[in-house]
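Below is one structure, written out as structure tokens, with a few remarks after it.
Moving on, here comes chain A:
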Amino acid sequence: MTVLALHDVSKSFGPIEVLHDVDLALDSGQVHALIGENGAGKSTIMKILGGFLDPTEGQILLDGKPVRFSSGPEAEAQGIVVIHQEFNLAADLSVAANVFLGREPGGLRLDHKAMRRDTAALLARLDTQISPDTLIRDLSVPDRQMVEIAKALSRNARVLIMDEPSAVLTHREVGTLYDQIDRLRADGVAILYCSHRLDEVAHLADRITVLRDGLVVRQAMRGEMTEDDMAAAMVGRELQDFYPPKGRPSQDPALDLQGLSVPGRVHDVSLTLHRGEVLGIAGLVGSGRTELAEGIVGLRSATGEICVNGQKVAIRNLRDAFDAGLAYLTEDRKEAGLLLDKGLTQNLTLADLPRFGLWRLDQRAETEALAHATQEFDIRAPDPAMIAGKLSGGNQQKLLLAKTMLPDPQIIIIDEPTRGIDVGTKQQIYAFIRRLADEGRSLIVISSEMAEVIGIADRVLVMREGRIAGEVTGKDMTEDKIVRLAMGVSGEAA
Partner candidate 1 sequence: MQRRNLMKAAALAAILGGAGAAYAQDADKKIIGVSIPSATHGFMGGLNWHAQDSIERLGETYPQLEFVLSTAGDAASQVSDIEDMMATRNIDALVVLPFESEPLTAPVAAVKDAGKFVTVVDRGLSQDGIEDLYVAGDNTAFGRVAGEYFSENLEPGSKVVVLRGIPTTLDNERVEAFQAALEGSEIEILDMEHGNWNRDDAFTVMQDFLSKYPEIDAVWAADDDMAIGVLEAISAAGRSEEMWVIGGAGMKQIVERIMNNDPQLPVNVTYPPALISSAIEMTALNFVSNAPMAGRYIIGSQLITPENAEQFYYPDSPF
Partner candidate 2 sequence: MKPDLHTLGPLIALIALIVLGALLNSAFLAPANITNVLARSAFIGMIAVGMTFVITAGGLDLSVGSMAAFLAGIAIIAMNAALPGLGENWGTILIGMGVAILGGIAAGYLNGALITKARIEPFIVTLGTMGIFRSLVTWLADGGTLSLDYGLRTLYRPVYYGGIGWVTWPIIAFALTAFAGEWIMRHSRFGRHVEAIGSNDRVARYSAIDVGRVRLLTYMLLGLLVGLSTVLYVPRLGSASGSTGVLWELEAIAAVIIGGTALKGGRGRVWGTVVGVLILSLIDNILNLADLVSPYLNGAIQGVIIVLAVVLQREKRTADER
């Protein structure tokens, strides 16, 4: 039975039409996946369904009757709840306080008991161990997502709109998410699931809608589309060779670590990265991958020996790492990578300003550098004077890559190269990575996406609890082998 539907909906911002005659139906007890590249119009659809935007033309039907929501809370009152990619939780409040935020029970004095009791019941229903009294800031990311879901349930959600729910989760945590979704589906909730991970979509969705440039290009039921079909429909062409061919790394060591430790996080890691090589590092979130990278480039204090091209170097801070020809592209694009409220040029040149003048910054040269980077990394910016925050996720990532490459580093560590970006851009980024390696640079790629590490890397190291748990190469580079190493499952070791 259809709960919420869009009928012939179009949406324009000024002269630009971003949605064109979209039809979409969410049925109770069904998961409806919405896929498309960044900018295809997915978030506009979510905003219209969630009551944050009005359609320019067409109708929203709730239980078959046309409705108009004037705000998000009004849609929520009707049981339509959106779980945003950036969680909407107050970090300093408890789980219970967040679940009931804005509709606290009790008169003048809050009814803490009822809030705690009801929250505990909701969390029990989700089969989690979270305590209602924990502060959000003390929760892990997947637990926060559980709280979001509990919050949605407490609002008696009939329709749940989830924006990239798995983007922040690791392999194992995604499993828990699937369980929760199955549970909600069995309860008769209608779910709209937006994701870039096509394997998930194939696994979860009862129905799939593919969006491209504001148009619905294909709708299909479960099992009617393969992942390749989906990708092809999204980009509008056949995706041959999603990953670039493997390279032929030399045997010269570019980076050599001996017994590198980051107190409490990384223990006694030794590894060698060869010139022209793409070395993948896999492992669960919390296994010390990011900490290892940050320890190498001086963002965390580390002990041990680091040799670049056979020369021992002392890296006390990031500046030292730059001087040694190293660079690090952070996993946290929005909070550590780019100044979202600043222009593209400022972002591009921030880490390499000395190149643009000792005293007076040569702003013309900066502009030229941006023009060059835009071309080299295919950054699609409608207006070169815009701020970085207005770029789509994929273009932000390309800008961050350009920023990282500006000092011309020879050894590049890339942490989560394609988090939260669309398929087309992913493919481009993979091509960039391979090109950099082919130019004789050496790269370490850290990723939570198994397929990505296997697809892009020449060799994969797996980390577990701050140590290198093993290495897989050639034909052994399979998800199964990597997962076993990452989880410490014994048996037939690789």
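Inclusion criterion for the candidates: all candidates are chains of the complex that A comes from, given by their letters.
Assume a residue touches a chain if its C-beta (ideal position, glycine included) is under 8 Å from a C-beta of that chain, and two chains touch if they have at least 3 such contacts; residues count from 1.
Note that this is a predicted model, so its numbers are computed, not measured.
Any copy counted, the candidate of 1 or 2 that touches chain A in this complex is 2. Those residues of chain A whose C-beta lies close enough to touch candidate 2 in the complex are 299, 317-319, 321-322, 328, 330, 332, 335-342, 346, 350-351, 353-354, 357, 359-361, 363, 385, 403.
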